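On to chain A.
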Amino acid sequence: MKSTVLHIFFRGLVLSCLFVSFRGHASETPLTTAEGFAVPQPGHVFSFPHDHGSHPDFKIEWWYLTGHLFATDGRRFGYQATFFRNASSDKTAELHLAHMALTDVATGKFYYQERLNREGWDAGASTTTLAVHNGPWSLCFADAATEQMTLRGGIRAEAGFNLTLAPVKPLVVFGENGVSRKGAAPTAASYYLTFPRLRTEGVLTLGAERLKVSGETWMDHEISSSQLDQNQVGWDWVSIQLKDGRELMFYRMRLRDGTADPASSLTWVDAGGKTHRSDFTWEVLDHWTSPTTGAVYPSRVRLTATDPANGKASAFTLEPLVKNQELTGHLDGIPYWEGACRVLDAEGRETGSSYLELTGYAHDLKL
Partner candidate 1 sequence: MPPALAATVFQVSDVTKAYGTRRVLDAVSFSVEAGERVALTGPSGSGKTTLLNCLGGVDRPDSGAITLNGLRIDQLNSDELARLRRERVGTVFQFFHLLPTLSAEENIGLPLQLLHVPTAERRERVQHFLDRIGLAHRATALPAQLSGGEQQRIAIARALVHRPDLILADEPTGNLDSVNGANILSLLRELTDETRTALILVTHSEEAATICHRRIHLRDGRIVDRT
Partner candidate 2 sequence: MSAPLLPFLLRRFTLRHWRLAPKQSALLVVILALGVAVFVAVRLANRAAVASFSNFTDTLTGQSDWSIQAPAGTLPESVLPELRAALDGRPVHIIPVIEASASPPPTPGNEEKFGRPTYTLLGVDLISIANLARPQDRSFFHQDNNSVTRGKASEGDRGFWSAFNGQPQVWISPDFAPTPPAQIELVIDENVRSLPVAGVIPTAPDAPRAPASLMIIDLAQLQKLTGKTGRIDRVEFLIEDGPRADERRAELRGILEKLGHEGDGQRWAVTAPGAKRDTAEAMTRAFRLNLTILSLIALLTGLYLIFQALDGAVVRRRPEIAILRSLGVEERMIRRLWLAESALLGLAGGALGLLLGWAGAQVAVRAVGQTVNALYYATTVASANLTVTEALLGLALGVSAALVAGFWPAREAARTPPAQVLQRGAPPAAGARLWRSFGLGLACIVAGLVCVQLPPVRFTGGGRFPFAGYAAAFLWVFGAGISCSFLLPPLARLARATGERFATARIALGHLRMPSGRHRLAAAALVCAIGMTAGMTILVASFEQTMQGWVRRALQADLYVSSSGAQSASSENRITASAAQALAHHPAVDRSAVLVAEPIVLDGVPTLLSGVDLEDPATRPDLPWVVPPRDNAVFDPAHNGHLALVSESFTERFRVGVGAKLRLPTPAGIREVEVAGVFADYGNERGSILVEHRYVRDWFSEDAVTSVSIYVKPGVDPDTLRVELIKLYPGLSVFTNARLKSEVLRVFRQTFSITHALEVIGVAVAMTGLALTLISVLLDRRDELTTLRALGFRRRQIAASTSLEGLAVSACAVASGLVLSLALGWLLIHVINKQSFGWTLTTAVPVGRLALLGAGVIATGWIVSYAVGLWGADLPADREE
């Protein structure tokens, strides 16, 4: 039953577009995919707030927030709020999928909920500015000029967050010449826009409790029409916010043979918001087996990268704040692990916080 459901939504909603087969090997970047969706073009000039909004010419798009929150009493939380947009192959309809998750570090509890709606009165995204909603959840600019935004989200009626987010660092565009490559195929690319550090404040309701919280959020806005190659089975993604004001973004496209696709990359964002590509090593220190899906996920990983500031290798050990931060996938059928981690340096000192995303571990996504 589970697998049948997976099949449907696997094929139907998200992955069909992630895995659209690559036809032909033109070295030039095509303007459109075989289905006629736009392909990210190098040298694209972004215009804001327009480009914070939706891009219906592209097949898929997401607004992806992950953050760390602290209540006034010191209790620590991680949260995730994701809005996906996904057009049908014939471009006649759009589906909006949203994921919300909350990690309560003190109790070790992990809450999450998914929501799926077709484009319409209960889900949609503005094409002119940041305003995306799905059911009662929404993310929009409170003020486009200051890029301050408001997030309303929650997990059923069990948890809710009403947060205000304001960038403390300017927007970063990852990739080369405005295009972030995800594989060998020319269409396997995205526009990758990121607010690496948003000051976050607001109210978190948890059960009967109302907590004032504050913290920092990482926000991705990614626009593409096809991302993964046929040979890719999944990806690992990391965002690190260091206490020294710098950030790292890392993704690793995993190939069927277990190696990483050359398109994998690690990027430093310095205190001023400038990006620096760097080489990296990825070491899995521990594993965790999901009691729900049986998937075996890396649980503690060590990421080593050359620090552009001093040219030395820096090691970051990512330690999940809670072991089980798996979203088992009710609607779209893709289980993945997306969790808050603390970041330790080689000496074991906590130097920052991070979100780690691990996909494609539950099964071969292509079947």
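The candidate set was assembled so that all candidates are chains of the complex that A comes from, given by their letters.
Convention: a contact is a pair of C-beta atoms (placed from the backbone, for glycine too) under 8 Å apart; a residue touches a chain by one contact, two chains touch by 3 or more; residues count from 1.
No experiment lies behind these values; they were computed from the predicted model shown.
Checking the candidates 1 or 2 against chain A in this complex, the single touching one is 2. Considering their complex, residues 1, 4-5, 7-8, 11-13, 16-17, 20, 88-90, 92-93, 95, 113-118, 121-122, 135-138, 152, 154, 156-158, 160, 162, 207-208, 330-331 of chain A touch candidate 2.
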